[in-house]
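Yeah, one chain of the complex is gone here, protein chain that is, but the others are all in their spots.
On to chain A.
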Amino acid sequence: MALLEVNGIGKSFGTTKVLRDISFELAEGEALAIIGSSGSGKTTLLRCLNFLETADTGSITVAGETLWSAADTRTQSEEAIRKKRLHFGLVFQNFNLFPQYTALQNVMLAGQLLAKERPDYKQNKKQILADIETQARQLLAQMGLSDREGHYPHQLSGGQQQRVAIARALALHPDILCFDEPTSALDPELTGEVLRVLRELAEHKTTMIIVTHEMKFARDVADRILFMDGGVVVEQGDAKEVIDHPKEERTRQFLASYGK
């Protein structure tokens, strides 16, 4: 059974249809790359999955549980959505680290706040907080940032900030980790360090959805590719297959513009 089932997602802003009948599935441990030109709806799709935008139609199901359905208003309350968001993690194009917190605090903050909702929080407070800290340090180490724990975001390079953001998202153990053009705001020489992290995550079978313009990366690292254009899924399939032998004319044109 697929871990994530997205069914018939549609979204309009005013009279502009941004997404039309988007459906796809994602198995556990799979990495899906979403490609397409600017304005094709990739980012909006990712934002719908993370409930930053509310889709007009369709449903989102994770591990058999329908998290959100346009047909069922009970799934749409603010509080219901807050909890369901935690199935997904999102890494933003512009990192969006909290500037007043150090790298370590950025990674720990959400976990600390969520821990307060645990019934055993009062009894085991010390242990819970210590565990959160240990885990955050491990994640930063995994990102190669052990020596940057105490640095504030403005003291870090873009690539370092994005790696902190990835650690921050991983800290909550999302089922599916989403990346919205994670290297687009970075200087070319810094994209490598972020892509390396993504590659490692894929090797460790992290379930991921990556919106990207890095075609070579998508081909080599993703298991599957979804090509979007004009708010619809034009083609999806095995990553190497789609890039090397696109079936649709539109996909071919798009890849050609990347010199592929």
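One rule holds for everything that comes next: a contact is a pair of C-beta atoms (placed from the backbone, for glycine too) under 8 Å apart; a residue touches a chain by one contact, two chains touch by 3 or more; residues count from 1.
FYI, contacts and distances are computed from a predicted model.
Chain not shown in the complex: UniProt lists it as "Amino acid ABC transporter permease", one of "Amino acid ABC transporter permease", "Spermidine/putrescine import ATP-binding protein PotA", "Cytochrome aa3 subunit 2" or "YeiH family protein".
Only one residue from A:Arg82, A:Lys125, A:Lys216 or A:Lys247 touches the chain missing from this view: A:Arg82.
Checked against the full complex, the one of A:Phe24, A:Trp68 or A:Phe92 touching the unshown chain is A:Phe92.
Note that of A:Ala2, A:Leu52, A:Leu129 or A:Val232, the residue touching the chain absent from this view is A:Leu52.
In the full complex, chain A touches the hidden chain at residues 50-52, 78, 82-83, 85-86, 88-90, 92, 94, 96-100, 109-110, 113-114, 152-154, 168-169, 172.
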